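A protein chain is absent from this complex, but the other protein chains hold their places.
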Amino acid sequence: MSRVIEVENLTRTFGHFKAVDNISFTVEKGEIFGFLGANGAGKTTAIKMLTGILEPTSGRGKVAGFDIITERNKLKFKIGYMSQKFSLYEDLTLKENIGFYGGIYGLRKREIAERTKKMIVRLQLGNIENTLISEIPLGWKQKIAFSVATLHHPDIVFLDEPTSGVDPITRRQFWNLIYQAADKGITVFVTTHYMDEAEYCDRISMMVRGKIAAMGTLDELLLKHTAKDMDEVFLKLARD
Amino acid sequence: MLRTVRHIITKEFKQIFRNKTMVGLIFGMPVIQLLIFSYTANFEVKEINIFIENRDNSPTSVEFIHKIEASKFFTLTNVATYKDGLKLMEHNDIDVILSIPQNFGKNINLGKPTNIAVVTDAINGVKAGIIQNYLQNVVLRFSKEKITSKVKLRKMPGIEINSHNWYNPTLDYKVFMVPGILVMLITMTSLFLSAMNIVREKEIGTIEQLNVTPIRKWEFILGKLMPFVLLGIAEFTLGLLIAFFWFRTPIEGSIVMLYLFTIVYLVLVLGIGTFISTITETQQQAMFIAWFFSVIFILMSGLFTPIESMPVWAQRIADFNPIKYYIDVIRLVMLKGSTFVNVSKQFTIIVIYAIVLNVLAILNYRKTSG
Partner (left out) sequence: MRTFLAFIKKEFKHIFRDKRTLLILFGMPIVQVLLFGFAITTEIKDGKMAVLDLAKNRMSQQYISKITSSGYFILEENLKNYSQIEKSFKRGTIKIALVIPEKFAENLGNNNSSIVQVIADASDPNMANMLTSYLSGISNSFAIENRLVPKIPIKIESKMLYNTENKSVFMFVPGVMTIILMLVSAMMTSITVAREKEIGTMEILLVSPLKPAIIIIGKVLPYLVLSLINAFTILMLGFLVFGMPMEGSRILLFLEILLFIVTSLSLGILISTIAQTQQTAMMMSLMGLMLPTILLSGFIFPIESMPRILQILSNVIPAKWFIIIIKSIMLKGVGIRVVWKETLILTGTSLLFILMTIKKFKIRME
């Protein structure tokens, strides 16, 4: 197995505040890697550095084989990204959004049309191609946003709090989509503050105050901290 | 690579045309404003209400009053006394009071100097100045007539001015204002729309999504600029048609050149707008900064008031004003038929501005933060 993310001593400070404090980790191809932590633990800052939109204060990192500081533009072809803030244009239709994002990644018209059709079937969306995004319910939008983020078949997709604010059923459905993507060999890097979502991930890293406090599979973490669930692990770590 | 740019352009157009109110505003407003406001700018004052207090009552003074009445500018108002006249001026019903002294006729006939008193309502300085000018002319003509009739000369002595008004013989003010207002409307629409554009993506959060895509800075800015250049050209065309067919403004010079200058100028203005939108966080901020500069640029562009009359330091500041050069060129080419060689200096300046501002905008647009 090859390493798609390698990070060494990555640090980012804002003034005197260390948002991300000297973190190092690796992610293997095809893994679902969960980045857990409370709000403000530094998850979003880390993800921004990995996607090349925020410059690290110090440290190094490689994503999909490209350096996150010097090879940003090549890197961007290989990754997908979905932010917690909504990322589709509300005043464009579904088809227009897909056409636009697909086009930016250099997909041909035919490819875009094909993938759009597949995606609509997969998501069981019915006849909403020409509906404005602003008129589509939130749960659907989230799923669409994810599909758009993976439209160009990236090596890795970064999901920043993708499930915040949606109901448990939609969350479940959303994770099904993530599994489908992982089955196709796409590496998934997902941040969340729902501790119960840890069980969906292959490996978890727990961030507390900018540092990685623990890392491993769910079972490893539970064993190591003698806890019955992630909530307990989190509480124990946060207290230290 | 150009394919990426094309995708951004398509997207921008779709977003612009989706908002029907906006399309109406972008095209309708300038057209209506051009049609209306070209008529407002005028330094000719008609229907000046004048009260003449005649304390002389000689045939000469009556003749003098007739002269004033005969000019198309003045309307005589009759009130009893000078004091009543002042009262009416307070209520804006009288613009000027002229007082003819006793012995006016006698003095004139003797060739002795005589003074007439004129009180003008100077609340509106422009108007007051024009009234003064009109009266001065009437007095001058009247005096000359008196002198010639006395000396019994057939021709008036002195230096006679044989004046020609080139490029606008009827002195139609609209000919001057239509190109100016057209320029102003195009500038404002392009500047405001482009200034708000990138900030809007920042505000609704889509900019993050774009930043993680492989799109390059210049592709992004170019894609954002193009739709507005096209909109600007469409607006310019519309304005030109109105100018030509409705106002009958002459288009003496080459139309190709007008478009060439307009395209470069649009790129320049959009560069300013884009630059503003890269340094601001909210649409409100962007719009405010755009407004601030557009007001100063427009006021100091020679659009409404002459640049030559400003103090030297202000003229030097105006030298940095891109709008000044464009207004200048449009008027020169449209009204006087200036050739490219005539306006090559202005062209060079606009081109340099356009390049510098857009490079600044591209450099300043950060796909990464921190």
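Letters A and B mark the chains as written, and numbering starts fresh at 1 in each.
Just so we're on the same page, a residue touches a chain if its C-beta (ideal position, glycine included) is under 8 Å from a C-beta of that chain, and two chains touch if they have at least 3 such contacts.
Note that the coordinates shown come from a computational prediction; the quantities given were computed from them, not determined experimentally.
A.B. asks: Which of the visible chains would the unseen chain be in contact with across the whole complex?
C.D. replies: Result: the unshown chain touches B.
A.B. asks: Can you work out which residue in B:L76, B:I255 or B:A314 touches the chain that's missing from view?
C.D. replies: Checking each option in B:L76, B:I255 or B:A314, the one touching the absent chain turns out to be B:A314.
A.B. asks: Looking at B:I68, B:M188, B:L268 or B:I323, which residue reaches the missing chain?
C.D. replies: Checking each option in B:I68, B:M188, B:L268 or B:I323, the one touching the absent chain turns out to be B:M188.
A.B. asks: Need a quick check: the contact residues on chain B for the chain that isn't drawn.
C.D. replies: 19, 21-22, 25-26, 29-30, 33, 36-37, 39-48, 89-92, 107-108, 111-130, 132-133, 135-137, 139-140, 142-144, 146-147, 151, 155-169, 171-173, 175-176, 184, 188-189, 192-193, 196, 200, 203-204, 280, 282-285, 287-289, 291-292, 295-296, 299-300, 304-306, 308-311, 313-314, 317, 328, 331-332, 335-339, 342-343
Here, only the chains that are shown with their structure count from here on.
A.B. asks: What part of chain B is in contact with chain A in the complex they form?
C.D. replies: 3-4, 6-8, 10-11, 14-15, 18-19, 204-206, 208-216, 367-370
A.B. asks: Any idea which chain A residues touch chain B in the complex?
C.D. replies: Going by the criterion above, the answer is residues 12, 48, 51-55, 57, 72-74, 76-77, 79, 81-83, 85-92, 96, 99-101, 103-106, 132, 158.
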